[in-house]
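Here the structure comes first, spelled out in C-alpha coordinates, and everything after it is commentary.
Only one protein chain is missing from this complex, and each of the others stays in its spot.
Take a look at chain A:
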Amino acid sequence: MNIIELVAQWFADPAQWSGPAGIPVRLAEHLAYTGLTLLIAGAIAVPIGMYVGHTGKGRIAVVGAASALRALPTLGLLTLFVLLMGLGLMPPIWALVILTIPPLLAGAYSGIAAVDPTLVDAARGLGMTEWQVLAKVELPNALPVLLGGLRAAVLQVIATVAVVAYINLGGLGRYLIDGLAISDPVRMFGGAILIALLALVVDGILAVVQKFAVSPGLADRRRRKRRETPTVGAVQGGM
(Lines give C-alpha, C1' and ligand atoms only; values in the text may rest on other atoms or scores of the structure.)
Protein backbone atom coordinates (compact mmCIF):
# COMPACT_ATOMS: atom_id res chain seq x y z
CA MET A 1 0.00 0.00 0.00
CA ASN A 2 1.49 3.35 -0.89
CA ILE A 3 1.59 6.40 1.36
CA ILE A 4 -1.34 8.12 -0.35
CA GLU A 5 -3.61 5.16 0.36
CA LEU A 6 -2.35 4.96 3.93
CA VAL A 7 -3.08 8.64 4.43
CA ALA A 8 -6.53 8.22 2.93
CA GLN A 9 -7.09 5.36 5.37
CA TRP A 10 -5.90 7.57 8.22
CA PHE A 11 -8.47 10.20 7.29
CA ALA A 12 -11.19 7.58 6.90
CA ASP A 13 -10.64 6.12 10.37
CA PRO A 14 -13.59 7.29 12.50
CA ALA A 15 -11.32 7.36 15.58
CA GLN A 16 -9.57 10.30 13.92
CA TRP A 17 -12.73 12.38 14.06
CA SER A 18 -13.66 12.24 17.74
CA GLY A 19 -12.21 12.67 21.20
CA PRO A 20 -9.75 15.21 22.60
CA ALA A 21 -7.06 14.20 20.06
CA GLY A 22 -9.46 14.05 17.12
CA ILE A 23 -9.23 16.21 14.03
CA PRO A 24 -12.16 18.53 14.94
CA VAL A 25 -10.64 19.38 18.32
CA ARG A 26 -7.15 19.83 16.87
CA LEU A 27 -8.60 22.02 14.11
CA ALA A 28 -10.46 24.17 16.63
CA GLU A 29 -7.34 24.51 18.76
CA HIS A 30 -5.33 25.48 15.70
CA LEU A 31 -7.84 28.17 14.76
CA ALA A 32 -8.05 29.43 18.34
CA TYR A 33 -4.27 29.85 18.62
CA THR A 34 -4.27 31.56 15.22
CA GLY A 35 -7.07 33.92 16.21
CA LEU A 36 -5.56 34.79 19.56
CA THR A 37 -2.17 35.46 17.97
CA LEU A 38 -3.68 37.70 15.31
CA LEU A 39 -5.74 39.64 17.85
CA ILE A 40 -2.74 40.43 20.04
CA ALA A 41 -0.40 41.11 17.13
CA GLY A 42 -3.05 43.27 15.43
CA ALA A 43 -3.64 45.27 18.59
CA ILE A 44 0.07 46.06 18.69
CA ALA A 45 1.00 46.39 15.03
CA VAL A 46 -1.95 48.12 13.40
CA PRO A 47 -2.05 51.25 15.62
CA ILE A 48 1.72 51.65 15.38
CA GLY A 49 1.61 51.18 11.61
CA MET A 50 -1.21 53.71 11.25
CA TYR A 51 0.56 56.24 13.45
CA VAL A 52 3.80 55.94 11.54
CA GLY A 53 2.03 56.00 8.18
CA HIS A 54 -0.02 59.04 9.12
CA THR A 55 2.68 61.14 10.73
CA GLY A 56 5.72 59.80 8.93
CA LYS A 57 7.49 59.75 12.31
CA GLY A 58 9.69 56.80 13.25
CA ARG A 59 9.48 55.33 9.78
CA ILE A 60 13.04 54.05 9.73
CA ALA A 61 12.81 52.64 13.25
CA VAL A 62 9.62 50.73 12.44
CA VAL A 63 10.84 49.32 9.14
CA GLY A 64 14.10 48.29 10.80
CA ALA A 65 12.36 46.73 13.78
CA ALA A 66 9.93 44.83 11.56
CA SER A 67 12.76 43.40 9.48
CA ALA A 68 14.68 42.44 12.60
CA LEU A 69 11.63 40.66 14.05
CA ARG A 70 11.20 38.72 10.82
CA ALA A 71 14.68 37.30 11.22
CA LEU A 72 14.00 35.74 14.65
CA PRO A 73 13.65 31.96 14.59
CA THR A 74 10.20 31.05 15.92
CA LEU A 75 11.20 27.77 17.49
CA GLY A 76 14.03 29.45 19.35
CA LEU A 77 11.68 32.16 20.61
CA LEU A 78 9.19 29.54 21.68
CA THR A 79 11.79 27.75 23.78
CA LEU A 80 13.03 31.03 25.18
CA PHE A 81 9.55 32.09 26.31
CA VAL A 82 8.88 28.68 27.83
CA LEU A 83 12.14 28.91 29.74
CA LEU A 84 11.22 32.40 30.95
CA MET A 85 7.53 31.81 31.67
CA GLY A 86 7.11 28.05 32.04
CA LEU A 87 4.56 25.82 30.33
CA GLY A 88 1.18 27.18 29.36
CA LEU A 89 -0.81 28.81 26.61
CA MET A 90 0.83 32.22 26.51
CA PRO A 91 4.58 31.57 26.06
CA PRO A 92 4.13 29.95 22.62
CA ILE A 93 1.51 32.55 21.69
CA TRP A 94 3.94 35.39 22.41
CA ALA A 95 6.50 33.74 20.14
CA LEU A 96 3.90 33.64 17.37
CA VAL A 97 2.86 37.25 18.04
CA ILE A 98 6.42 38.38 17.40
CA LEU A 99 6.37 36.49 14.14
CA THR A 100 3.04 38.04 13.13
CA ILE A 101 3.79 41.68 13.90
CA PRO A 102 6.03 42.39 10.86
CA PRO A 103 3.52 41.64 8.06
CA LEU A 104 0.71 43.43 9.91
CA LEU A 105 2.89 46.42 10.67
CA ALA A 106 4.17 46.60 7.12
CA GLY A 107 0.63 46.39 5.74
CA ALA A 108 -0.74 49.10 8.03
CA TYR A 109 2.22 51.41 7.55
CA SER A 110 2.63 51.10 3.80
CA GLY A 111 -1.13 51.23 3.23
CA ILE A 112 -1.48 54.56 5.00
CA ALA A 113 1.77 55.99 3.65
CA ALA A 114 0.80 55.14 0.07
CA VAL A 115 -2.43 57.16 0.13
CA ASP A 116 -2.26 59.93 -2.47
CA PRO A 117 -1.02 63.03 -0.56
CA THR A 118 -3.27 65.28 -2.63
CA LEU A 119 -6.26 63.44 -1.14
CA VAL A 120 -4.95 64.02 2.37
CA ASP A 121 -4.31 67.69 1.58
CA ALA A 122 -7.79 68.04 0.16
CA ALA A 123 -9.27 66.47 3.29
CA ARG A 124 -7.37 68.88 5.50
CA GLY A 125 -8.46 71.72 3.22
CA LEU A 126 -12.07 70.74 3.84
CA GLY A 127 -11.42 71.29 7.53
CA MET A 128 -11.18 67.69 8.67
CA THR A 129 -9.35 67.01 11.94
CA GLU A 130 -6.37 64.67 11.88
CA TRP A 131 -8.56 61.85 13.29
CA GLN A 132 -11.08 62.43 10.55
CA VAL A 133 -8.36 62.42 7.92
CA LEU A 134 -7.13 59.11 9.25
CA ALA A 135 -10.53 57.49 9.71
CA LYS A 136 -12.38 58.84 6.68
CA VAL A 137 -9.68 59.26 4.05
CA GLU A 138 -6.51 57.39 4.82
CA LEU A 139 -7.96 54.22 6.33
CA PRO A 140 -10.49 53.47 3.56
CA ASN A 141 -7.85 54.18 0.94
CA ALA A 142 -5.31 52.02 2.72
CA LEU A 143 -7.67 49.10 3.22
CA PRO A 144 -6.60 47.01 0.21
CA VAL A 145 -2.95 47.07 1.27
CA LEU A 146 -3.83 46.63 4.94
CA LEU A 147 -5.94 43.56 4.21
CA GLY A 148 -3.17 42.25 2.00
CA GLY A 149 -0.87 42.43 5.01
CA LEU A 150 -3.48 40.66 7.10
CA ARG A 151 -3.81 37.84 4.59
CA ALA A 152 -0.05 37.35 4.51
CA ALA A 153 0.01 37.31 8.30
CA VAL A 154 -2.86 34.83 8.59
CA LEU A 155 -1.23 32.40 6.18
CA GLN A 156 2.03 32.67 8.02
CA VAL A 157 0.42 32.07 11.40
CA ILE A 158 -1.68 29.11 10.29
CA ALA A 159 1.41 27.44 8.87
CA THR A 160 3.57 28.26 11.87
CA VAL A 161 1.12 27.56 14.71
CA ALA A 162 2.20 23.93 14.29
CA VAL A 163 5.32 24.73 16.33
CA VAL A 164 3.33 25.21 19.54
CA ALA A 165 2.96 21.41 19.62
CA TYR A 166 6.69 21.32 20.23
CA ILE A 167 5.91 22.16 23.81
CA ASN A 168 2.74 20.71 25.29
CA LEU A 169 0.04 22.60 23.35
CA GLY A 170 -2.39 21.07 20.85
CA GLY A 171 -3.40 22.14 17.37
CA LEU A 172 -2.73 20.34 14.11
CA GLY A 173 1.00 20.53 14.82
CA ARG A 174 0.51 17.62 17.23
CA TYR A 175 0.16 15.30 14.22
CA LEU A 176 3.46 16.57 12.82
CA ILE A 177 5.44 16.53 16.05
CA ASP A 178 4.03 13.27 17.42
CA GLY A 179 4.25 11.62 14.01
CA LEU A 180 7.88 12.62 13.75
CA ALA A 181 8.59 11.45 17.31
CA ILE A 182 7.38 7.92 16.65
CA SER A 183 8.41 7.83 12.97
CA ASP A 184 4.86 7.70 11.65
CA PRO A 185 4.98 9.43 8.25
CA VAL A 186 1.29 8.78 7.61
CA ARG A 187 0.24 10.86 10.58
CA MET A 188 2.69 13.62 9.62
CA PHE A 189 1.42 13.64 6.06
CA GLY A 190 -2.17 13.81 7.31
CA GLY A 191 -1.33 16.73 9.57
CA ALA A 192 0.48 18.57 6.78
CA ILE A 193 -2.49 18.13 4.46
CA LEU A 194 -4.87 19.45 7.11
CA ILE A 195 -2.72 22.52 7.73
CA ALA A 196 -2.37 23.24 4.02
CA LEU A 197 -6.12 22.83 3.47
CA LEU A 198 -6.91 25.07 6.41
CA ALA A 199 -4.56 27.75 5.07
CA LEU A 200 -6.15 27.59 1.61
CA VAL A 201 -9.70 27.76 2.92
CA VAL A 202 -9.01 30.65 5.28
CA ASP A 203 -7.10 32.54 2.60
CA GLY A 204 -10.00 32.02 0.20
CA ILE A 205 -12.44 33.43 2.75
CA LEU A 206 -10.18 36.43 3.35
CA ALA A 207 -9.92 37.05 -0.38
CA VAL A 208 -13.68 37.35 -0.56
CA VAL A 209 -13.75 39.58 2.52
CA GLN A 210 -11.08 41.77 0.98
CA LYS A 211 -13.10 42.11 -2.19
CA PHE A 212 -16.22 43.25 -0.37
CA ALA A 213 -14.52 45.33 2.31
CA VAL A 214 -12.88 47.69 -0.14
CA SER A 215 -15.12 50.60 -0.99
CA PRO A 216 -16.53 50.21 -4.51
CA GLY A 217 -15.96 53.91 -5.08
CA LEU A 218 -12.29 53.37 -4.36
CA ALA A 219 -11.99 50.51 -6.80
CA ASP A 220 -13.82 52.61 -9.36
CA ARG A 221 -11.65 55.64 -8.81
CA ARG A 222 -8.50 53.63 -9.19
CA ARG A 223 -9.64 52.16 -12.46
CA ARG A 224 -10.64 55.53 -13.82
CA LYS A 225 -7.41 57.13 -12.77
CA ARG A 226 -5.32 54.46 -14.35
CA ARG A 227 -7.21 54.92 -17.61
CA GLU A 228 -7.24 58.67 -17.74
CA THR A 229 -3.93 59.73 -16.31
CA PRO A 230 -1.42 56.96 -16.77
CA THR A 231 1.39 59.01 -15.20
CA VAL A 232 -0.35 59.27 -11.84
CA GLY A 233 -1.24 55.62 -12.01
CA ALA A 234 2.38 54.73 -12.66
CA VAL A 235 3.54 56.81 -9.72
CA GLN A 236 0.96 55.19 -7.48
CA GLY A 237 1.95 51.76 -8.69
CA GLY A 238 5.56 52.58 -7.96
CA MET A 239 4.73 53.40 -4.36
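What we mean here is this: contacts are C-beta pairs under 8 Å (C-beta built on N, C-alpha and C of every residue); 3 or more make two chains touch, one makes a residue touch a chain; residues count from 1.
Convention: contacts and distances are computed from a predicted model.
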Listed names "[acyl-carrier-protein] S-malonyltransferase", "Phosphoribosylformylglycinamidine synthase I", "Aldehyde dehydrogenase family protein" or "Substrate-binding region of ABC-type glycine betaine transport system", with the criterion being the UniProt name of the chain not displayed: "Substrate-binding region of ABC-type glycine betaine transport system"
Which residue of A:116, A:178 or A:203 touches the chain not shown here: A:178
Option touching the unshown chain, where A:6, A:119 or A:167 are the choices: A:167
Residue of A:28, A:72 or A:87 in touch with the missing chain, whole complex considered: A:87
Absent-chain interface as seen on chain A, which is shown: 79, 82-83, 86-88, 165-168, 174, 177-178, 181-182
